[in-house]
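Note that one protein chain of the assembly has been removed; the remaining protein chains are unaltered in position.
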Amino acid sequence: MISDDIREIITVVLVLVSALMCFAAGVGLMRFPDVLSRLHAATKPQILGLMAIAAAVAVNNATIATFALLTAIIIFQALTAPITAHMVGRAAYRSDHLRRDLLIRDELSDSVDRAEQDGAPPAPHGTPPAPRDDRPSG
Amino acid sequence: MSPESGGRRISARSQIVLFCGLVVLWCLLWGQFTVLSVVSGVVLAVVISLLFYLPAIDLSGRINIWHTAVFLVRLLVDIARASLDVAWLVIDPRYKPSSAILAIALDTRSDLIMTWTAEAISLVPGSIVVDVDRQESVLYVHVINVADDDGLEDFRASVFATEKRLVMAIGSVDDVWRVNQPNELTRSVRRGRN
């Protein structure tokens, strides 16, 4: 088994990593200019922070039950965090909560424009109609 | 939502795999693998799959352990590296916001691979899937902190690399063939089909 000192150091490092991620997420929320950029800041503690802190708990309490529950938490979080991000991002794009002047390229609006020219309005809930011709402006 | 593509049939094997996944998740939640938790897990899995019927997904039935491990390890490394990148970006006082939304046409035709690719690139901080075009397998990805076209093409290449690792791990034989072709070839073939 690993000695108590080493275990303590590992715990401290992992907790500090997680704390740093939460801190960076908070500052990112303050500093970033629009919803989509803030989403990027938000996904960080959700994944790396939680994994680091879960590892810290597992190091301090190495039983099968703990491992199992931590695995479940991480799998759950890893599956749901992208879904949340995608739902929020899509709602943000559709309700124009983004600053287009900060985008250096926007291929989604290209395909939406083309779809509108084809006569079909973009479906509000499903995916926008497929681009017909070549890859957008790529 | 979108119209159905592919058949309604689902092989018994992939159904069993998914069912076992539910039971294992239940056991993980309890933190024990006793007879009681397995039996209650099986009962609950039956009830859930009857009550909350979802569109059938078809596993390819092929899995490569080595490539799966490569995919998972690489995903972890990517997450760690990208997290530090974005954390640095937050603190960097010279940060000038500049992002982009890219349309990325994947090679695969499978819903499952597309979903997992989207999950994987959304999990890595710095890129989020904003919208999906299921018929054409196009992901619309929002990327943060890209300054020029080179950065964009680098990112596009990294998404293709993720897709390729994933297909090598659990994709069907057809998809493996597809990702091993030069990208331009398979994509133009698919565009022509429509």
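Note that the chains are named A and B in the order they appear, and that numbering of residues resets to 1 at the start of each chain.
Please note the rule applied: contacts are C-beta pairs under 8 Å (C-beta built on N, C-alpha and C of every residue); 3 or more make two chains touch, one makes a residue touch a chain.
Following the convention adopted for this analysis, contacts and distances are computed from a predicted model.
Novice: Quick one: find the hidden chain's UniProt protein name among "Monosaccharide ABC transporter membrane protein (CUT2 family)", "Multisubunit sodium/proton antiporter, MrpF subunit", "Cell division protein FtsX" or "Formate dehydrogenase subunit alpha".
Specialist: Hidden chain identified via UniProt as "Multisubunit sodium/proton antiporter, MrpF subunit".
Novice: Would you list the chains present here that the left-out chain is in contact with?
Specialist: Every shown chain touched by the left-out chain: A.
Novice: Going by the touch rule given at the top, which residues of subunit A touch the chain that is not shown?
Specialist: Per the touch rule, subunit A residues meeting the hidden chain are 8, 11-12, 14-16, 18-27, 29-30, 35, 38-39, 41-42, 45-46, 49-50, 53-54, 56-57, 59-61, 63, 65-66, 69-70, 72-73, 76-77, 80, 83-84, 87-88, 90-92, 94-95, 97, 124-125.
Definition applied: only the chains that are shown with their structure count from here on.
Novice: Indicate the whole-number Å distance between the mean C-alpha point of subunit A and the mean C-alpha point of subunit B.
Specialist: 14
Novice: Name, in rising order, each residue of subunit B that touches subunit A in their complex.
Specialist: 1-2, 25, 27-32, 79-80, 83, 86-87, 89-91, 95, 97-103, 105, 118-119, 122-123, 125-136, 138, 140, 142, 144, 146-148, 152, 187, 191, 194
Novice: Going by the contact rule set out above, which residues of subunit A touch subunit B in the complex?
Specialist: 20-21, 24-25, 27-28, 31-34, 36-37, 39-41, 43-44, 47-48, 51, 64-66, 68-69, 71-72, 75, 78-79, 81-82, 85-86, 89-90, 93, 102-111, 125-128, 130-136, 138
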